[in-house]
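Shown here: the complex without one of its protein chains, the others still in place.
Lettered A and B in written order, each chain numbered from 1.
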Amino acid sequence: MSRLEARNLHIRLGGRAVLSDLSFQLGTGELAGLLGPNASGKTTLLRALAALTEPERGEIALDGARVASLAPRDRARRIAYLEQGAASQWPVTVQRLVALGRSPHLAPWERAGESDRAAVADAMARCDVGHLAARPATELSGGEAARVMLARALATGAEILLADEPVSHLDPYHQFSVMKVIRDHADRGGAALVALHDLTLAARFCDRVLLLHEGGIAANGTPDDILTPEMIARVFSVDASLTRQDGLLHVVQRGIVGRADDGPGGGV
Amino acid sequence: MRRGAAVLLSVLAASCGGQALAAAAPSRVVSIHLCADQLVLALAERGQIASVSWLATDVRRSHMAKAAAGLRLNNGSAEEIVALRPDLVLAGFRSGRATVGALRKLGYRVVDLEFADNFDVVRRQTRKVAGLLGRAARGEALIAEMDSRLARAAADVPALRPVAAIYQPMGFTSGRGSLEHALMTAAGFENLAAQRGMGALGHLPLESLVMAKPAVLINWMGNDPAPSLARSFYDHPALSAGPWRTLALPNMYWACGAWYSALAVEQLAGMRRRLTAERPK
Partner (left out) sequence: MTSRTGALYGFLALAVTGLAILSFMTGPSALSAGSVWSALVAPDASPSSIIVREIRLPRTLLAILVGASLGLSGAALQGLLRNPLAEPGIIGASSSAAFGTALVFYFGLAGSSLAVLPAAGMTGAMLAVGLLFALAGRDATPLSLILAGVAISSFASALTALAINLASSAYAALEITFWLLGSLADRTMAHAAIAAPAMAAGWVLLLSCGRGLSSLSLGEDTAKSLGVSLASLRARIVLGVALAVGASVSVSGAIGFVGLIVPHLLRPAVGHDPGRLLGVSMLGGAALMLAADIVVRLLSSGIEIRLGVVTALIGAPFFLALLLQMRRRSG
């Protein structure tokens, strides 16, 4: 049982305050969706949780221990980070790329062993990319690449998965299959915090949803509780209608609502 | 009276655009070349010398460096020389052709010295410059001194001459037709490069030198202690491991062929005598 906890986070980027006094928790078995408009700080939050940036104030703790003070390889074995638009610089084979996920487990001159190979095979099977093992990583379609990168993250064997918009550029089929794998990860005892744009998808898969707005958490709860037309209008400036069909929540955008301070968004 | 006539004539000559008449000794001699400097400094009266080249005071390259002290130095540019109002300009084989051409066009008398790569040329040039300066007797004295040194050096040359090689960094050597060849043969050595048919500038890889095993290696690092790859080259183990002796001569003997080259021949002859003495009979 792992618990990732953020307390009173204040994060600045380039002099600008992106997140202010943000607190929440993530536990095993949970798949939490991170929602919010562009530039609301989703990526910043995920990067801070992965200890890739330092918050100005506040703490991030993994099972009580400060994430920033964990040894890098130790942290890497417990938190997996899937960055937005992850891509490989060189055309290594998919097999090799996924195997990179095992590096936190290997000492500098150590070679991969049986358990490592098994973990890689398992991750690739779960993401259904086994048939792509010999393909160069630079020759993958969008959907294939997304699943391969996810397999890489899962191969680390980390309990906690932080994924930054893993499905944003994918067709409905691949969106679904990737979310299914992440859901599966949570069901097996992992935890996942996934930044998403698609509200319906979030409603379909997430146990919990965090809504980021104006530097803080506007709402934190189950999709059913949080996703109301009023909340969506306030956070996304979108006029939405929600319907329930086959027990599933559908969010349909009808139009836009004028923002109080209309203007070009910020940087993040 | 004759002196006054000479002065009058040279004034007339100067006012005619610098055309010197044969009888008048020049009184404002400018030398723009290191090798010409040596002759001017050795042969002319000090009052005749208007200027010598900037290299004249470089002890590494100029035999007459001390004598050049206190004289006006020039960089060989036409502008400078014109300002000196010379009545004779002595240039060398490496003087800029543009400068020499410009000076001649302006009406100055410019005499080119060729590179003296053997003692015949040395004698000829010494006499020529002595004649130009009106100091023929001094010229003969220098030549006589040189010849007696050369005669002493050649007095006891054995039938079987030891083999020597000039060895410069990057493997440069000097064969037939070079000044070095003249010096070595005058001292009683056989020149390895000439034996191999090389001309004035030849190339001998280090490996070939090791195989050839000459008795003496000669270089020109005698007075250039500053660090350079050339200097470190002479520390090469293959050179120190060889059975030969090394003679480092001062750079000035390589820079110009002149009457004082006989001093280099003397040093070389001394080395040759030591070798012959050590030879098993």
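We take it that a residue touches a chain if its C-beta (ideal position, glycine included) is under 8 Å from a C-beta of that chain, and two chains touch if they have at least 3 such contacts.
Quantities reported herein were computed from a predicted structural model and do not represent experimental measurements.
Novice: Going by the contact rule already stated, which one of A:Lys42, A:Arg75 or A:Arg126 would touch the omitted chain in the full complex?
Specialist: The single option touching the absent chain is A:Arg75.
Novice: Which one, B:Ala159, B:Ala241 or B:Ala277, makes contact with the chain that was left out?
Specialist: Of all options in B:Ala159, B:Ala241 or B:Ala277, contact with the hidden chain holds for B:Ala241.
Novice: For subunit B, which residues lie in contact with the unshown chain of the complex?
Specialist: 60-61, 169-171, 203, 205-208, 210-211, 213, 224, 226-233, 235-238, 241-242, 251
Novice: Touching residues of subunit A against the unshown chain: what are they?
Specialist: On the subunit A side, contact with the omitted chain comes from 47, 50-52, 71-77, 79-81, 83, 86-93, 96-97, 100-101, 103-104, 106, 108, 111, 136, 152, 156.
What we mean here is this: only the chains that are shown with their structure count from here on.
Novice: From the mean C-alpha coordinate of subunit A to that of subunit B, what's the distance rounded to whole Å?
Specialist: 85
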